[in-house]
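There's a structure below that I have some questions on.
Heads up, one of the protein chains got dropped from this complex, but the rest are sitting where they should.
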Amino acid sequence: MAETPLLSVEDLHVRFHTRTRVVEAVRGISFQVGREKVGIVGESGSGKTMTGRAVLRLVRPPGEVTARRLDFLGTDLLTADEKALRAIRGDRISMVMQDPKFSLNPVMKVGRQIAEAYRVHSRASAAETRDKALKMLEAVRIRDPERVYEAYPHEVSGGMGQRIMIAMMMIPDPELMIADEPTSALDVTVQMQVLAILDDLVTQRGMGLMFISHDLNLVASFCDRVIIMYAGRIVETCRASELAQAQHPYTRGLLASLPRVDEPRDALAVLQREAGWRDEESVDARLR
Amino acid sequence: MAASDLQAENGGGLRAWLTTETPASRLQARTVQAYLVWLAFARNPLGLVGLGIVLALILVALFAPLLANHDPFAQDLAARLQPPGSPGHWFGTDELGRDIYSRIVHGAWITLKIVGLVALTAPLAGLIVGTVSGYFGGWVDIVLMRFTDVFLAFPRLILALAFVAALEPGIESAILAIALTSWPPYARIARAETLTIRNSDYINAVRLLGASRLRIIVGHVAPLCLSSVVIRVTLDMAGIILTAAGLGFLGLGAQPPTPEWGAMISAGRKFLLDQWWVATMPGLAIFIVSLGFNLLGDGLRDALDPRSAG
Partner (left out) sequence: MPASAEAPVPAGPKVEAAQLDVVFGRGAAAVHAVRDVSFQVAQGETFGLVGESGSGKSTVLRALSGLNPDWTGRLEVDGRALGPKRGKAFFKQVQMVFQDPYGSIHPRHTVDRVLSEPADIHGLPDVEGRMLRTLAEVGLGPEFRFRYPHQLSGGQRQRVAIARCLMLEPEILLLDEPTSALDVSVQAEILNLLKRLKAEHALTFILVSHDLAVIAHMCERLAVMNNGRIVEELSVDQLRRHETRQAYSRQLLRASEGYDRDAAREQITYD
């Protein structure tokens, strides 16, 4: 784990103002991401997705993001204007969403989309751009990059679409990648390949990865560090390898409710939620 | 959940009953849903204006004999073509000395009858054709949709003219002609909705319960098409009123001396330059009622359309 954090978040709140009340999706969490794989795990409604979006200030009104600190390598993302944010988004911090079908433009060839992503960030010639795009497709282990370059998004499989998305996100060589359920729509075997690519990016290029997922097993086996969220707060954080020894009853309950191939059980443990969990102090998940 | 947002705990018994999360009967469950739609609708001031206009039309039509201060057919040649504001004649009189205000008030009933009968028959026909066509697919779909296309290929007024000419001029023929010419768009809408609904899992689930096709179409598909059809009907109302007025204007709808608004404009056309009010007053009535239906339709669309709901 690197000592210098790429991203420092302190007391982050995401609120939604509806007609009659304010819904708090994220309620005062603090964490940091270094050059490592940080898993953010939680069930639906835990605020994990909003946390990822809030970092890039992608929460739309009536949503509102506040924080004591939202710092990316010295840039204050809270006060940065739209122009500065645009320069950071996709260039230094990139985001991969769950379903590639919604992230790729359906009427534009894959190659052109990647090329365009590249040209936004650099003034390369057309030939150079094409070269780079093909290299990127190769890097995400697409066997026939020339063919995929000329294909439309609907002509590629879901797994390939997700790898193409990652290729697009890799082009500017981001320092931080926020991946929101990047493999949930994929088959387990394809999922492995996509994860391996992300793994390489972290270990070989020193990128930071914020890996948002509902899958405890996956996060435990893939990430370096895990942050467990419940009702907009962090209930626990630990090294991924130590997740099995987690202390918080929520984490333990989630783990116990998972069916396992090699442990036959008559009935799965059912998570009993305690009212007190909601009001517990959020755990500080900054690097120490 | 929307109902809890309303913080109805402190409200009265009726409000609590209307916003409960745990209704005690089907009727209450339905009423609660309707109330939520109403709350969404009531947030739109223009929609409320539209609703007000339409309600006013209904009230005027129902209480026409009380509201009118003259017999709509009584002629008074001595007081012909009086301008608006003349004593006893708020909107003036026409070329036969009849009170325009009273005629418009009585004409509201005719307009309402046309609108009501067309609104009951055309969407129903469209809904049946559209859902059957969409649900069955195959040759049923092809036959029904080509039939619909034939109707859609003609401008509505022209087709209505042909129908009325084949029947005989009169208000009933006008209603029939408008109804016959306005169902195809509803069939199109219902079919499009049905196509997206028919392969959904909730329809599959009912099929696996052993439900008949009739039961699925009537009980499961049609209710989901209904709101888009209703919205379209309200938006079409203005067109229906104008078509009826157009037929009246051309002498193919309501026959004299019936105080139908279109026929009144037609009669007043001859005096448009010197006695503008004879044609303008019924024209204003048509304009206001059409606008009312349009505003109502817009409001309903915003309240019923799940895509625009938050």
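To keep things simple, chains are lettered A and B as they appear, and every chain counts its residues starting from 1.
Note that contacts are C-beta pairs under 8 Å (C-beta built on N, C-alpha and C of every residue); 3 or more make two chains touch, one makes a residue touch a chain.
What you see is a predicted model; the values in this text were computed from it and never measured.
Touching the chain that is not shown, out of A:Thr4, A:Ser157 or A:Gln245: A:Ser157 (per the contact rule at the top). Interface note for the absent chain: among A:Arg92, A:Arg112, A:Arg130 or A:His214, the touching residue is A:His214.
Contact between subunit B and the absent chain runs through residues 1, 3, 21-26, 28-29, 33, 200-202, 204-211, 215, 219-220, 223-224.
Although one chain is not displayed, subunit A still touches it through residues 43-44, 157-158, 187-193, 195-196, 199, 214, 216-218, 220-222, 253-254, 257-262, 264-271.
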